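Every protein chain except one is present and positioned as in the full complex.
Our next item is subunit A:
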Amino acid sequence: MRNPQLNKHGELQHLLTLDGLPRDVITAILDTAAPFTEVAEREVKKLPLLRGKSIFNLFFENSTRTRTTFEIAAKRLSADVVNLNVSTSSTAKGESLLDTVDNLCAMQADMFVVRHAASGAPVLIAQHLQATARDHIHVVNAGDGRHAHPTQGLLDMYTIRHYKRDFSNLVVAIVGDVLHSRVARSQIAALTTLGVPEVRVIGPRTLLPTEVEKLGVRVFHDMSEGLRDVDVVMMLRLQNERMNGALLPTPQEYYKIWGLTQEKLALARPDAIVMHPGPMNRGVEIDSAVADGAQAVILPQVTFGIAVRMAVMSMLAGQ
């Protein structure tokens, strides 16, 4: 069973997940991203690395933010970008996922940036391309179900490295709805691969996956214990539809117990940074005073995200 994101030489062919991605590959992506952060500060924010390449943003699930950052990253690399919101076009007419892909391949796509509500959809596309000998086409997972959001995980690693320099002495806490979060899975995979000695997850039992400890994390249910002496707090978004029901009673109770306030943050190390993948629910998982506070690095995450996506796309499809 070949790792579907590596080619037969073990090189990165697609970016589908951070789970199982070798440490040196992750580090290489972060290293490649570093100079790209400067491109944004130039008068002409463009590099010719992907000139003439066609990148299809294939979004089967709505997203404005992630799609936009991929689009900006691709355009800064001089690629031609086509945005397809497939949830409103072909699959609604009954076309299968792979039929859609085949049609776009026939339009000479060089790369697909895929978001899909089902875990594993980009893996399926990558396997399909491999089975049909179209190894020149690359797939970047822009979020699939609960499975993975590798570029988010990478930009989070970039952010941590930017502020903390070294992963080998950190305590990192991931707080909130880990169960439904592809972001959390990618973060856990990257943090453990990069050698973070202690990764914690904090949340109610209803929002933590079964046997999550086997992913290499310590489980906490209590914020005051879980946040103690951490260097990095990674908050997760709580989806609206999960706030009232069988998973949680109310957003108010959630905020009271697991919402990140200044008071709870004070239990972390004084130089701890606070991250959030966005969009935030202020007053549910995070208090505005923290979100806008001195320890928050939430907006730099967005900026770094473009550089990291440029790095991924140029490493996959660049000359």
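In the analysis below, a contact is a pair of C-beta atoms (placed from the backbone, for glycine too) under 8 Å apart; a residue touches a chain by one contact, two chains touch by 3 or more; residues count from 1.
Rule of thumb we're sticking to: contacts and distances are computed from a predicted model.
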{"item": "Among \"Imelysin\", \"Dihydroorotase\", \"Amino acid ABC transporter permease\" or \"Vitamin K-dependent gamma-carboxylase\", the UniProt name of the subunit that does not appear here", "value": "\"Dihydroorotase\""}
{"item": "Residue of A:Ile55, A:Val81, A:Met111 or A:Val212 in touch with the missing chain, whole complex considered", "value": "A:Val212"}
{"item": "Residue among A:Ser96, A:Asn169, A:Thr206 or A:Ser224 touching the omitted chain", "value": "A:Ser96"}
{"item": "Chain not shown: contacting residue from A:Gln127, A:Thr261 or A:Gln295", "value": "A:Gln127"}
{"item": "Residues of subunit A in contact with the chain not shown", "value": "1, 3-4, 19, 96-98, 116, 118-121, 123-124, 127-128, 144-148, 182, 185, 209-212, 214-215"}
